[in-house]
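Before anything else, here's the structure in question.
The complex is shown incomplete by one protein chain, all other protein chains being positioned as in the whole.
Up next, subunit A:
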Amino acid sequence: MAELMAAGEEPEILFWVGCAGSYDERAQKITRDICKILHHVGIKYAVLGTEESCTGDPAKRAGNEFLFQMQAMTNIEVLNAYNIKKIVTGCPHCFNTIKNEYPGLGGTYEVIHHTQLIQDLINEGKLKAEGGESFKGKKITYHDPCYLGRGNGIYEAPRKALEVLDAQLVEMKRCKSNGLCCGAGGAQMFKEPEKGKKDINVERIDEALETNPQFIAAGCPFCMTMLSDGIKLKDKEQEIKVLDIAEITARANGL
């Protein structure tokens, strides 16, 4: 972003990568695929690079409002300095936080999640599913991330991205507004679960396996970790792939 600014240019959209997308090896792949999609359709985008910083989401959900607002105000200062108008995020948690919680602290932007961007591009005819891997007839089940689904009512955009594949979409018993959490939200990602009889991600994977899928589609890097761990635990890594909607889109288009 700094380079673009120095050249006197403004991006159409800022891609907010997020901590997982920046550091987590698995999520980095998703980040690169989102970039490939942006590049493929010719959108002029920018990233903050090392100027990006945690949105404060896990701190806020854990109850540390101080830390959250410190992070938020620092980020807002950076975003406003670059005159950012529109943001696409690679993570539903960043999406929810910037979209809903930043405006009250002085940061108002048009914020979309990458599955919404993909839906828009499909609707505009700029993105199809051709030139790459065929998902035709493949069985895919989609796991709703809480902060995209229930948190913000976005159920259709990710499904739209899967519909163009001509694949066989199978819903889990608990889906959409009744979707079961992967177990990572509310800062659970960073701690061991409390004593119980089962881990939440295993409960979710058991349900996903009931649909007998070839792919489990995700839209959140934390869900990705939880679901991938579940699949590993069940020793199903060979038969079932957990992929982000962005990865599936990139593959289908040969990016």
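Rule of thumb we're sticking to: contacts are C-beta pairs under 8 Å (C-beta built on N, C-alpha and C of every residue); 3 or more make two chains touch, one makes a residue touch a chain; residues count from 1.
Just so we're on the same page, contacts and distances are computed from a predicted model.
Student: Pick from "NADH-quinone oxidoreductase subunit H", "Diheme cytochrome c-type", "4Fe-4S dicluster domain-containing protein" or "Thiamine biosynthesis protein ThiS" the UniProt protein name of the chain that isn't shown here.
Tutor: Spelling it out: the chain absent from the display is recorded in UniProt as "4Fe-4S dicluster domain-containing protein".
Student: Looking at A:31, A:89, A:141 or A:228, which makes contact with the chain not pictured?
Tutor: Touches the omitted chain: A:31.
Student: In the whole complex, not just what's shown, which of A:22, A:89, A:141 or A:228 touches the removed chain?
Tutor: With A:22, A:89, A:141 or A:228 as choices, the missing chain is touched by A:22.
Student: Would you mind spotting which of A:37, A:184, A:205 or A:243 touches the chain that isn't drawn?
Tutor: Answer from the full complex: A:184 touches the omitted chain.
Student: Taking the entire complex into account, which one of A:104, A:137 or A:254 touches the absent chain?
Tutor: Of these options, the touching residue for the absent chain is A:104.
Student: For the chain not shown, which residue from A:38, A:59, A:121 or A:172 touches it across the whole complex?
Tutor: A:59
Student: Please give every residue of subunit A in contact with the chain that is not shown.
Tutor: The missing chain touches subunit A at positions 17, 19, 21-23, 28-29, 31-32, 35, 47, 49-50, 52-54, 56, 58-67, 69-71, 73-74, 96, 99-101, 104-105, 146-147, 150-153, 174, 177-181, 183-200, 202-204.
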